[in-house]
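The complex appears here minus one protein chain, its other protein chains still in place.
Every chain is named by a letter (A, B and C) in the order it is written, and numbering of its residues begins at 1.
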Amino acid sequence: MTYRLLYFASLADRAGRAEEQRDSAARTPQELYAEVAAAHGFAFARERLRVAVNGAFVGWDHALADRDEVVFLPPVSGG
Amino acid sequence: MTYRLLYFASLADRAGRAEEQRDSAARTPQELYAEVAAAHGFAFARERLRVAVNGAFVGWDHALADRDEVVFLPPVSGG
Amino acid sequence: MKRFRLSETAIDVARERGALDHAAAGGYVSFEGWVRDHNDGRAVRRLDYQAYAPLAASEGEAILAEALARFAVREARCIHRVGALAIGDLAVWVGVSADHRDAAFAACRWIIDEVKRRVPIWKNEHYADGESGWLHPDNTPVGELAPGG
Partner (left out) sequence: MKRFRLSETAIDVARERGALDHAAAGGYVSFEGWVRDHNDGRAVRRLDYQAYAPLAASEGEAILAEALARFAVREARCIHRVGALAIGDLAVWVGVSADHRDAAFAACRWIIDEVKRRVPIWKNEHYADGESGWLHPDNTPVGELAPGG
């Protein structure tokens, strides 16, 4: 499957990009995060992140579909 | 002694005036309030009021001086 | 510079807020009391505020000095209207700036509570039925306490 990933804040800095298209065998956000964390050297344990698919929060075992937009959200600091 | 009394809110309505000069034998605000409450028919028990002399809060047994400005303050309702 | 004052004219919040600016302040909390169109089940048309001005000024100033001593805030101000007000008019404004929002919220709330409790200002509501009356702190009419006669 092919996913579109968006990166924000320190994850974007670490990945050296704000987005990427990625062909992956991962079928859940949990599997996909393990893959991109290894590829880009992300320091965050999954427990510290939230994940959104196509603009809505989902669980880590959400079933991903081809062309989904997937975003791993680092701890926020607005306000 | 002669006192200048100012009246506010419902006390002014009841007294029919905003101020008066009063010759009185009263030597404390407590004595003076008993006198004016009887004269004007004020309904407030003294415990519900505060008293100020010359622009500052004082106790009910404060020693009054000739020409003092005395104000009995009904419960406030600002804000 | 006075931190508390009575005003016979409309309060310009945008202008007053400038007094709270501080480069170290990360949070600003304000309270505005507006004239409501009803109270205790009665329709209100307008109201008047009367103050014992010299004591209101000194008591208000004392409250703001206490607030700066009690809470970790940078600056605090309060302005209270006197005279005739219409529905929707701004009757009282409190503004507080602080490094952190905890202190700003706590101080702003404390100031308006103390102003309502301590400052010699009285509200006279004029009702749609043509009656009017001075209010108690709990917003019930003072008239109820008048003697039977």
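The criterion applied here is as follows: a contact is a pair of C-beta atoms (placed from the backbone, for glycine too) under 8 Å apart; a residue touches a chain by one contact, two chains touch by 3 or more.
It should be emphasised that the depicted structure is a prediction, and the values quoted were computed from it without experimental measurement.
Asker: So there's a chain missing from this view; which of the remaining chains does it actually touch?
Answerer: A, C
Asker: From the listed residues C:28, C:71 or C:134, report the one that touches the chain absent from this view.
Answerer: Selected residue, touching the omitted chain: C:28.
Asker: So which bits of chain C touch the chain we can't see?
Answerer: Considering the whole complex, chain C reaches the absent chain at 13-14, 21, 23-38, 87-88, 97, 99, 101, 104-105, 108-109, 112.
Asker: Contact with the hidden chain only, please: which chain A residues?
Answerer: The list for chain A reads 6, 8-10, 13-14, 41, 43-44, 52, 55-57, 71, 73-79.
Criterion: only the chains that are shown with their structure count from here on.
Asker: In whole angstrom, what separates the CA-based centres of chain A and chain B?
Answerer: Distance between chain centres, rounded to whole Å: 73 Å.
Asker: For chain B, which residues are shared contacts with two or more other chains?
Answerer: Chain B, residues with two or more chain partners: not present.
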